[in-house]
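Yeah, one chain of the complex is gone here, protein chain that is, but the others are all in their spots.
Order as written gives the chain letters A and B; numbering starts at 1 within each chain.
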Amino acid sequence: MSASVSSTYRNVGKGLPRRDGEEKVRGLAAYADDIPVPDGWYGAIVRSPVSRGRLKKLHFDPAFDWNRVCVVTPEDIPGENVVDMVGRDMPFLAYDWIQFKGEPLALVAAPTRALAREAAAHIKPEIEEAPSILTLREVVDQFHRDPKELHQMVAQTISKGSLEQGFAEADIVVEGEYWSGHQEQLYIEPQGMVAFPEADGGVFIQGSLQCPYYVAPELIVTLNLPLEKIRVKQTAVGGGFGGKEDFPTLIAGYCALLAMKCQKPVKIIFDRNQDILYTTKRHPSWIRHRTGLKRDGSITAMKVDFILDGGAYTTLSPVVLYRGILHSTLGYKCPNVFVDGHCYRTNTFPNGAFRGFGAPQAIWALESHIEVCAHKLGMAPEEFRLKNALRLGDSTATGQIIAEAMGTPAVLENTLAHSNFVEKQKRNSRGNPAHDVWYGVGVSFFAHGAGFTGDGESRLKAKAAIDLELLDDGEPGINIRISSTEMGQGTFTIMPQIAADGLSVAMERVRCPQPDTKYVPDSGPTVASRTTMIVGSTVFDAARKLKAQLESYASATFFGNAPTELTNGTFKNSYTSDTLPFARVAKQLIEEKGPQRVYHQFQLPASLKWDQKTFKGDSYPSYSWGCNVAEVEVNPLTLEIKVTRITSTWDIGRVINPVLAKGQIEGGLTQALGYAVMEKMGIKNGVFDANRMQTYVVPTAMDVPEMDIHFVEYPYTHTALGAKGVGEVAMDGLAPCIANAVEAATGVRLTEIPITPEKLLEKLQATASSAI
Amino acid sequence: MSTLENTEFLEPATLAEALRLMADESTRATPLAGGTDLMVQWEAGVRPPPARVLNLKGLAELADLKMDGKTLVIGAGVTHAALRRSTLVRKHAPALADAAATVGGAQIQALGTIGGSIGNASPAGDMAPSLLVANAQAEVASVRGARKIPLPNFIVGYRKLDLAPDELIVRFHLEAMPDGACEGWRKLGPRAAQAISKVMGSYRGKMENGHVGAFAVALGSVAPTAIRLHGIEQWITGKKLDANTLNEAEKRAAEEVKPIADIRSTAEYRKWVSGRLVRGFLEHLASAG
Partner (left out) sequence: MKTVIRTWVVNGKKRTLEFPPMRRLLDVIRETMGLKGTKEGCGEGECGACSILLNREPVTSCLIAAGQVPDGAEIVTIEGLELTPEGQELQRMYVAKGAAQCGFCIPGMLVASYAHVTGDHPDNSDAALREAHAGNICRCTGYAKIIEAVSAAADHLSHDDEDDDS
């Protein structure tokens, strides 16, 4: 651990209040629906009423006055009718095959929202309906019968050692199947976007989004515009969680297509019902584990079948599958591993990014199964985990060597100690009818790959710029120019902390404006828990570059070439000890040479080796680690489940802002709590049945238990800053922890989330009747 | 943005004026009080926008909250917030106060009214069970006069009331809880607060010399309307609450309901937990009485 290193910083490591706090508590932050749109029109979407079929024709009601509105059909798309994401299988507007109910067929804009919707309702598609496949259950049934009948979007395996040998060495083999369903991001601000037509034929898009440099380049082929004519600016964002990673390209495209045709600004703000029905969800999963174990508690073989429901189009599914399979055995030593991952199409809204990105599904299965393995061996769950946890020098399923000190097994040991887990286990009710309340305590231990998978960061080449210029108060300072967005996680606070310390000036002289592709380089998307780790490090190095430039300028201009150092806003001549304030030197430099821009580009270590074909090598630059202990009370009268306390420890590398980091953990755990015990979506009539906030139920303040959160710091050694990811790891591991605690409380294990009283009843009754 | 901009808005200053507007077909309108059900249904397109709306919010005649002898009188316009705060309700119909405290969050409690909740006639409406165990009568009025109807005869089916087109719900008359009796309320929802019930219910009972002297129990979300469980009520009266009796009561109560599955729960769980809730009520009665 490295408490001493943090103390060399003035701002990094401090729980400074968030920069955008005041405007948010005063109601002044401008979200997509709050920005002025003079003379703006509203967009509406004509959607498919069937889950699958061939579009024959669009009928325009002749009784409707079409002169009052603007309509976009596939023929009006200036470029290719394709959403240019990972896969290129999704059209912007369906024109032949329809693959899901609600698929956009045409767009309408009108001076009022009511008129736009009315016009949309007067466009009737004629469709020849075809059979559809709607649920993961159907997919898995078909997979067992004949997988070739399924539409496979992507498949990938991971292979290490020999399964045959591993199972031959095993004393016992433990099998288990685990299911998880859709999860809705449910950011409180619905999706919203505005497109302004520009005089030069381009388009200026503003709205609620995570990744300005996804939206702009992905629209090039559709709008048939060069990148420089597609300007994208982020408004304040009312939560994203991945839901505003890939989807905003679609809604931005709808607005842009309409704006370019009608030459008016066009705004689309989804209402909650549309937002739930017609945006991406977390991929449902079916994961089957087969594990070979020796009596001494070691793991000899792990075979994993991993299936995701991709929804109707590819979107980001390959990347989600990759992260999913990479996390499906992560955290434990095993010499023989085979993971077989597939993502199949269903005729439902395409599934996409959601905090954790495949890892929560993988870890739900893994940490449930690890618990089952411990029970089968008669080992205590914490002993089995401690025995098999990866440690320095061990290798993962892809052969990556744990080459730097990490929070394994420290997070586990620390959480066990803080929660008094071993003592508390003795109170486990295991369904004891004599207990008034069924108590149970469970544990989970896991890692999250920090940053993009494999050498993704090398291909991405994240850039940050720092502008030295006169700020709004007329005094010199710096503007951080990055495309990383603030969506609540604290980008606009931690980046100034980092830049101020890199440059060694006061925080007050540092600004981090809203990303706008006109001004910022591509720092990569705000995803994959990479912002602090990768972009933060890049900002830090850019600030250090600027610091060196300023020092050499001060040295040459003021100190007769004497070695000069800038510390805490003061330049010091190391020979004479003369000093000059930052403002004096910077002002003169700006007057003399104009504003200065410094770029830096992130570099992965040359030692990182990754083979994207075989999935061998270093699957992530580093790992964050987490461990939860959850305590639950199940009411034997009603089988209601109450999570009463969560104790957890996290290794997220260096903690840049402990208040914000804790906020990320608390929020992630709360989303994970919802995933574990309440958030539930079925498919009814081809669409999600929980389609309002009344039916899609997430935790309230009264559902959230006390959370006792600890950090252990194992900095990422490749960057000076040493931060790893925090955003997603908190979402990863709570569901299995609660399943383990519920088993400790009731004596039965549930293998499908959410865990509900209904499923507990079914399982308890089945167990009771099979006992008779 | 609302689809209701063309709906005519009628603002009677008195109940008499409201009834006159309802009497005439040309001015008859959809009554609107707290809006917590109707505004959602209109905005969501579940119900078409009405031609006319009759605003009942703030009508003084609907705001009663008083004792009339042994009867607790509650105006239809009394909000959930007022119910949970009222010392009268706490004393004479505590299960109703407890039920009001579990409707939505503070914001919904401040808006929603007891008349609106009953008028919506949803099986998941949280007010009905506590009214049922208090043998409540609904008082409805029109220019033709007023009438009082026992609640089970008033809520006649799924979202169906015995209410003539010109009538308005005015107030409810509850038998105050007798001395020595006690009540209980229990709501099971998908989360701890702001939930639509999976199953919920109330009881009112009294122990006499170690035996059940009186027992009334009502459950919601287990049938098209909230219902009294008369079978179990009769069976349990006069019995001692020993373990065998409780087991049998649980079984009989579960058999008395025929719930359905929906997005919130399964039929199996609802049936099972109905028995469990009745058991819990009896245990509560045994310890409290």
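What we mean here is this: a contact is a pair of C-beta atoms (placed from the backbone, for glycine too) under 8 Å apart; a residue touches a chain by one contact, two chains touch by 3 or more.
Quick caveat: nothing in here was measured; it's all calculated off a predicted structure.
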Legend entry - Sole contact to the chain not displayed, among B:Glu43, B:Glu175, B:Glu248 or B:Glu283: B:Glu43
Inset, instruction - Looking beyond the chains shown, say which of A:Arg10, A:Arg272, A:His418 or A:Arg645 touches the absent one. - result: A:Arg272
Legend entry - Candidates A:Val437, A:Ala562 or A:Val659 - the one touching the absent chain: A:Val659
Inset, instruction - With the full complex in mind, choose from B:Thr7, B:Thr71, B:Asn135 or B:Thr237 the residue touching the hidden chain. - result: B:Thr7
Inset, instruction - Taking the full complex into account, find the residue in A:Glu22, A:Glu404, A:Asp436 or A:Glu591 that is in contact with the omitted chain. - result: A:Glu22
Inset, instruction - Quickly run down the residues of chain A that touch the omitted chain. - result: 15, 17-18, 20-31, 33-34, 185-190, 236-241, 271-272, 487-490, 659-660, 662-663, 666-671, 692-694, 698-702, 704, 707
Legend entry - Positions on chain B where the hidden chain makes contact: 1-2, 4-9, 11, 32, 34-36, 39-40, 43-44, 53, 55, 57-58, 81, 104-108, 110-111, 192-194
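Rule of thumb we're sticking to: only the chains that are shown with their structure count from here on.
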Legend entry - Of all residues in chain A, those that touch chain B in their complex: 112-114, 273, 637-640, 642, 678, 680, 682, 689-690, 692, 694-695, 697-703, 756-758, 761-762
Inset, instruction - Could you please specify the touching residues of chain B with respect to chain A in the complex? - result: 1, 3, 40, 44, 105, 188, 190-196, 263-266, 268-269, 272-273, 276-277, 279-280
